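One structure follows; several queries about it will come next.
The other protein chains are all here in position, but one chain of the complex has been omitted.
Right, subunit A next:
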Amino acid sequence: MTHVSVTVGDDHRESLDGVVQNLRASGLQVDQVLGTLGIVTGSAPDDALDTLRGVEGVASVDAQLTHQLPPPDAPVQ
């Protein structure tokens, strides 16, 4: 499973629910639907990512990056 962010294209932001429905049907386990941004986060099997990219209204599917701060006592943060 890969954690992904699915960016919905500008032309489908008004019909986000339909896109989310199709993403679920294509194997996305939805964590959050971020309506203001038009982005859906979740996870999917690696072999389902290309299918997700093919869903109508999807602009991009990207593996989530991890951000890590240095420990609290580090001089440069």
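Quick note on the criterion: a contact is a pair of C-beta atoms (placed from the backbone, for glycine too) under 8 Å apart; a residue touches a chain by one contact, two chains touch by 3 or more; residues count from 1.
The criterion applied here is as follows: contacts and distances are computed from a predicted model.
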According to its UniProt record, the missing chain among "OFA family MFS transporter", "Cytochrome c oxidase subunit IVB", "Subtilase family protein" or "Gluconate 2-dehydrogenase subunit 3 family protein" is "Subtilase family protein"
Absent-chain interface residues of subunit A come out as 3, 5, 7, 31-32, 34-39, 41-42, 59-60, 62, 64-72, 74-77
